[in-house]
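The complex is shown incomplete by one protein chain, all other protein chains being positioned as in the whole.
Then we have chain A:
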Amino acid sequence: MFAAMSASDSDEELYNERTALVPSENPAVPSYIPDLDHSPTEDSHSKAVICLRTRPGGGGGLDQEAELEEEEEELSLKYGAKHVIMLFVPVTLCMVVVVTTIKSIGFYSEKTTQRITVCISKYRSIPGLFSASCIVREVFKTYNLAVDYLTVAMIIWNFGAVGMVCIHWKGPLQLQQAYLIVISALMALVFIKYLPEWSTWSILFLFTLPSCLAADLVAVLSPKGPLRMLVETAQERNEPIFPALIYSSAMMWTVTMANPSDAQHSDTGQPSHLRNVPFICSLVDDDDDDDNDDVSTGGVKLGLGDFIFYSVLVGKAAATGGDWNTTLACFVAILIGLCLTLLLLAIFKKALPALPISITFGLIFYFSTDFLVQPFMDSLANHQFYI
């Protein structure tokens, strides 16, 4: 076998699993448990792809432990990267929903002086149903569809009922995630439409890095801080923390997990990780998750507040001026901010607020693209110059 391989070594040295772009039909290694009895050359095969080694000696000279560590390190890198993507996809979807709605339904770009009080303390279903009915009405108006009240009521009622069941009780993970994305998008649209310009920007500026650090300190250190009281009350009453406020990429909140102290032990972070409920962003270690049998393990959790404010920023970029470059720039900036936050999460291994870095980047890129890049790109497009 080695003789046959050496004849074409010069070509094959460039191809192995690392450099190949076309995926093999074996899936990547999510739950690989290395078997120490394997010899190093067999280990190379068990890396889920049969690859041709460049070194003729195979893995003979390698220490088994080093190889084990390398595989674990690789796994943790793939594992970490997978989580980043598991958050990129819903955040992107939420933003896409908001931007499409804003662009196609003119209602959301019009300024209004109406004051609508949204009952934020009752987070359960009222904002969702209200904004869902709004958006359904506007969709029908835009596309000139005549729909009777009964049909609309049926649609809204079903939407709301399935959502309640799915989020607060049991439901397929994808449906739950879809509902959380849709609810976040609707809330973002409500914010964009009904908050005056200056208050939206001031809220977003509140979430940038310096002010968030300050607020975080206050929230943590003050014994009467609102979030701490919220969390402690929930713990006293033995309630799980607001499943409707947290998006999880894996199903963590089920009926069986009623005891928050279990949740605390199953997290790698300290108990103080629960202190920032809307901003929670914590990496869950799947090893400790033994008490939940019907739960798929391993996932990152991101608060819905984060979804909402990312979408508000991108939606504002889409609504004002109708310029796609600004929207794209904000989108990329927010994703990079999220990536950096998750990187910091992996390094420090405790819960972090997910908003500051992303919103800071997003705001910087929004204003700079709007004022600097847009005139430049407009002039280039006028003359059809390409850079």
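Everything that follows uses one rule, which is that contacts are C-beta pairs under 8 Å (C-beta built on N, C-alpha and C of every residue); 3 or more make two chains touch, one makes a residue touch a chain; residues count from 1.
Convention: contacts and distances are computed from a predicted model.
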Considering only the chain that is not displayed, what protein name does its UniProt record carry among "Gamma-secretase subunit APH-1", "Serine/threonine-protein phosphatase 2A 55 kDa regulatory subunit B", "DDB1- and CUL4-associated factor 13" or "LSM2-LSM8 complex subunit LSM8"? "Gamma-secretase subunit APH-1"
If the hidden chain were put back, which of A:T101, A:Q177, A:S248 or A:T369 would touch it? A:T369
Chain A residues that touch the omitted chain in the full complex: 11-12, 14-15, 17-26, 28, 49-52, 62, 66-67, 69-70, 73-74, 77-78, 81-82, 84-85, 88, 322-325, 328-329, 332-333, 335-336, 339, 365, 368-369, 371-373, 375-377, 379-381, 383-387
